[in-house]
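Every protein chain of the complex appears in place save one, which is left out.
Chain IDs A and B follow the sequence of writing; residue 1 opens each chain.
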Amino acid sequence: MRKTRVAAALAVCALGAGGLAACGSGSSSGKTTITFMEAMSSGTLKTSMETLTKRFEKAHPDIDVQLQVEPDYGTLRNKETAALSASKPPTIGQVYSDWAATFAKSNVVVPLTDYAKPADLKALYPSVRDDLYLPADHKLYMWPFNKSVVIQYYNTKMLSAKGKSAPKTWDEFAATARAVSGKGNVGIAIDPGGSAGPAGGEAWFEILSQAYGTPVFAADGKPQFTSPAAIKAMNYLVGLKKAGALTLGKNYPGQVALGAGKGGFDISSVASYYYNSKAVGGKFPMGTAPLPTGPGGTQANQMAGTNIVMFAKASDAERKAAWSYLRFLTSADSQAYWAQNSGYLPVTPAALPKMTDFIKKNPYQKFAAQALTTAKADPPYPWISQAQGMLAVAMQSAITGKQSASAALGSAQQQAVDAMKSGQ
Amino acid sequence: MATRRRVAGPVLRRVVAVVVGLTFLGPFWWVLVTSLARTGDVYKFPPSLLPHWHWANYARAWAAAPWVRLFGNTVLIALCTVVLAVVTSVLAGYAFGVLRFRGRTALFTVVLAVMMVPQTVLLIPDYVIAQTIDWLDTYWIQIIPFGGSVFGIFLVRQFFAGLPPELFDAAELDGAGRLRTLWSIGVPLVRPAVIIVALNVFMGSWNAFVWPFIMTSSTSVQPVEVGLATFYGAEGTDWTGLSAAVTFTTLPVLALFLALQRHFVTGAYSAAGGLK
Partner (left out) sequence: MATTQLDRPSRRGVAVRSRRRSRDRSGPTAVLFSLPALAIFAIFTILPTAYTFVISLFDWNPLNVSQSTFIGADNYRKLFAHSTPSFAASALTSLYFTAGMVIGGTAISLAIALLLSRGGSWLSGVRVAVFVPHVTPLVATSIVWVWIFNPQFGLANAILRWLHLPAVDWLDSSSTAMPAILTYSLWHEVGFTVVIFLGGLAVVSGELGEAARVDGANRWQEFWYVTWPQLRPVTLFVVTISTISSLQAFTQFFVMTEGGPAHATTTLSYLLYQEAFVFFHTGYAAALAVVLFVVTALFTLLQFRTRRSTLS
């Protein structure tokens, strides 16, 4: 009796596992199937990605594009690496340029030199184009995808109550942030991230250091965290924290505080526009403005966002199909659609005439697109994200008062140099 | 004086006990309140501790992932793992607790050493093994590796070792005969151990997170915990939606536990009583 019951349970398990597995899979034939591993997992990012892909499949009935969506960039990199080590990578994948450098070093991605025509490259913004090559062999390995710059979002009601408007310089910004703080309100809440990966707060620090005269990474990827500019930038943040104008948090704390009507500012990517305005929900008019400038009007901004690489396992047919998909994604029409729905910036100026109404309604798109022409991306070397994680840890130590700004940056510098040496 | 103490003692004890109980239940109330709040409500401080009955969060969270499928996966994986682990534990526990054979001590040492291998250590090589036998992104990789439980073998063995050996003293029995006595005599006697093993393995499977997170990539085989973590990763600021998702993914296991808690508690009692 007992034995039969157990045997029955085992049989149910076996059948159940087989049955559920069967209904999970589907197949298609006679088509070239390409897989795209990406992290556009939420909100309008997901839906506009799907719409674009459907449009492409309609125009190319012989190609089937399968999107493999991962929840965030950390998981994305994990899954790409896992798939590579299992020798089953997707056809193409979304990457930060330092991942691409790692992949290229291991010979698991292929250059796009054979596919991209000079005209294709010429259509892109120069700053976007420069970010597609890897320094090791100066070859074209990546194709642009979602590009953004950082802008300031602010609570207009809170600022005008103190007789302030959007600050033009970082000194003004600090004064305004202090003015609006207190009584449960805070100038700005940031998340530097941690050793596992940097977040928005770390990007702000990089911009501040650049605005004060020295970027945190030299063009050859060498960390320069202990420059006077970097120390000044760190002390800027420490000063805000001491004045009660800055707090640390996790999970987009700037957006949460701004949306809750408790935060004066959020320094964040243009891609946050949709989420920030959703968080604010019309409770007050949310202002947007270009980033303040450093001493002497130094404009500093960071081009963030990812590119796409093609993995070496793909067959010739798959590579060809993938290339036509990549080209489709960066066409003027696609970029106009993508920018209007995702909040990212178009990678080609040719998209701008196709989205004039949108730009009129969303003035931030205009100054953001302008910032894109001068913004710098971090140089593509394998150790960059790890070094950024170290900077994030240094920010936590300095801002919470555990270490002085120069001590925290000094130890981060030392670790980053070690990481660079072992990553070369 | 004496009478007052006799009355005050139990009353005070009950009051303290109730406070302790409410402290443990507090977070459940908090997540329920948050799941029923409008987005604006959760950003008030001090927060409101009464629900606003805003059910839209549930609809939004429910639409975000194929929860039914994820939940079905979890249940299937957990049940199969429990059945497998109980069977292997009873068999091996009987072998180590009752049977005498050459190399028993050596083999049992190996089993104990298995317990000391930290789970995280195994992720990398097991990933490669899963890839080699083509088990990545399947149910199998989430069931079979957990179908052996050192804790289970250990506990069952202790119970068997505590039974009078004459019970199974039938030297002429072959393997099949042994199996029959094991099922008819042995299993009923070690029932408390079996219940604890089942609970332990079930909880382990239910809590499994890093393993499926690394080993699987499609929602058709992923458990609900991975779905929840994915939802958290993508919508980390949507606290009302997250709370709703936490509520409807946790409620079924809570209901199951409340229905069966008497068995678990009796099992744990006799297991603790058996510790000498």
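Brief remarks on what is shown
The criterion applied here is as follows: a contact is a pair of C-beta atoms (placed from the backbone, for glycine too) under 8 Å apart; a residue touches a chain by one contact, two chains touch by 3 or more.
What you see is a predicted model; the values in this text were computed from it and never measured.
Only one of A:Pro90, A:Pro215 or A:Gly249 touches the absent chain when the whole complex is considered: A:Gly249. In the complete assembly, the contact with the undisplayed chain comes from A:Met390, out of A:Val95, A:Met390 or A:Met420. Although one chain is not displayed, chain B still touches it through residues 13-14, 16-18, 20-22, 24-28, 30-31, 34, 42-47, 87-89, 91-92, 94-96, 99-102, 104-105, 107-126, 128-129, 144-145, 147-150, 153, 161, 165, 169, 171, 174-175, 178, 203, 206-207, 209-210, 214, 224-225, 228-229, 232, 239, 242-243, 246, 249-250, 253-254, 257-258, 261, 264-265, 268-273, 275-276.
Chain A residues in contact with the hidden partner, per the touch definition given at the top, are 74, 78, 81, 84-85, 102-103, 106-108, 186, 189, 194-197, 247-251, 253, 256-257, 260, 262, 386, 390, 393, 396-397, 400, 402, 411, 415, 418.
Methods note: only the chains that are shown with their structure count from here on.
Look at where the CA atoms of chain A average out and do the same for chain B: the two points lie 37 Å apart. Chain contact summary for the complex, chain B toward chain A: residues 39-40, 43, 45, 72-73, 76, 79-80, 83-84, 87, 127-128, 131, 136, 138-140, 143, 183, 187, 213-214, 217-218, 220-221, 229-231, 233-237. Across the interface of their complex, chain B is touched by residues 2-3, 6, 9-10, 13, 16-17, 20-21, 23-25, 41-42, 68, 71-72, 75, 78-79, 82, 85-88, 184, 250-252, 255-256, 259-262, 275, 279, 281, 283 of chain A.
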